[in-house]
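Structure below; questions to follow.
Just one protein chain is left out here, and the rest sit where they should.
What follows is chain A.
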Amino acid sequence: MPLPRLTPPRLARAAVFSMLAALAASGQALARDVEILNVSYDPTRELYREYNNWFRGYWKQKTGDEVTVRQSHGGAGSQARAVLDGLQADVVTLALAYDIDQFHTRADLIPANWQSRLPNNSAPYTSTIVLLVRKGNPKHITDWNDLTRDDVEVITPNPKTSGGARWNYLAAWGYALERFNGDSDKAYAFVRDLYANVPVLDSGARGATNTFVQRGIGDVLLAWENEALLATHELGKGQFEIVVPSTSITAEPPVTVIDKNVDAHDTRAVSTAYLEALYSDPAQRLAGKHYYRPANPEIAREFEGQFPDVKRFTVDDVFGGWTRAQTTHFSDGGRFDAMLEEIGARTH
């Protein structure tokens, strides 16, 4: 079909029509199309896909605005660095507070008190570290102390490159402190012996899961509870079992608005609402559905069967916060480096 030619009268009509259309559009309430970017880490992909859909409806009903939430997922550390280097995140939902702290100390993107702006240390959902073993638990692993046995191979990523792996390390350390009545030398030796049993030190949590699940290496995987539940319920149904240790850490993946970016984008209201709504009942149920422990105790009770009782401690209780944990354990010359040196010397 030949295209209709725009003769001058037609052109005039088209111009008038488009002006009318523009007028009509601008007159229609004051509905805006807004777009925000949520920079997150790997295992939250499914959760936020569903939450963003829900939030779009919620926000439309509340304000009439059409909100589109774009998502970016990746390793927590590299995601944090991308934001530091200028990725225009309106909100971040990352794996540990230390990475978010950097936005204040290194770039002044957020205020120092960011973590107290939302309830529950700005963590709308939590998780914990559990032990994932092969079906039937052939090595009879029941608690952390089995992981230092000579016949057990442990899979966990490198805490220097993986944020998730730092939770694993601190969970083991916290257990050892409790067991040895606060003797940190003994705790050090315990965690060192655990890492001496690690045959492959992946750089990220996803890599470690692949090593354990796909390559069949190792007897036990140190995993976030939500990832372990996903593995036993969905990915590798019937191949794995979760062993809940006697005590473990409260993993708090925190969220925050990036002040400098939302002010530049004029998206503070919607971004703040986006995070606050994570604490609402429907969102808390979504978190539970995706195997995160809801922060709201009432909603958490609805998922009682899914989340076993485990005695949990926090980074603040045992390690005096992330900054101190980082310098003591993971920075160059820290306790983890010392362990590696001992293990390296032993095998040479």
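In this text, contacts are C-beta pairs under 8 Å (C-beta built on N, C-alpha and C of every residue); 3 or more make two chains touch, one makes a residue touch a chain; residues count from 1.
Note that contacts and distances are computed from a predicted model.
Engineer: Per UniProt, what's the omitted chain called: "Sulfate transport system permease protein CysT", "ATP synthase subunit a", "Serine/threonine protein kinase" or "Acyl-CoA dehydrogenase"?
Structural biologist: The chain we cannot see is, by its UniProt record, "Sulfate transport system permease protein CysT".
Engineer: For the chain left off this view, which of A:V152, A:A273 or A:L340 is in contact with it?
Structural biologist: Candidates A:V152, A:A273 or A:L340; residue touching the omitted chain: A:L340.
Engineer: Looking at the full complex, which residue from A:P43, A:G174, A:G207 or A:P254 touches the chain that isn't shown here?
Structural biologist: The missing chain is touched by A:G207.
Engineer: Return the single residue from A:P43, A:G77, A:P124 or A:P294 that touches the missing chain.
Structural biologist: A:G77
Engineer: Mind pulling the chain A residues that touch the left-out chain?
Structural biologist: Interface residues of chain A facing the absent chain: 77-78, 81, 102, 106, 158, 160-162, 198-203, 207, 214-217, 330-332, 337, 340-341, 343-345, 347-348.
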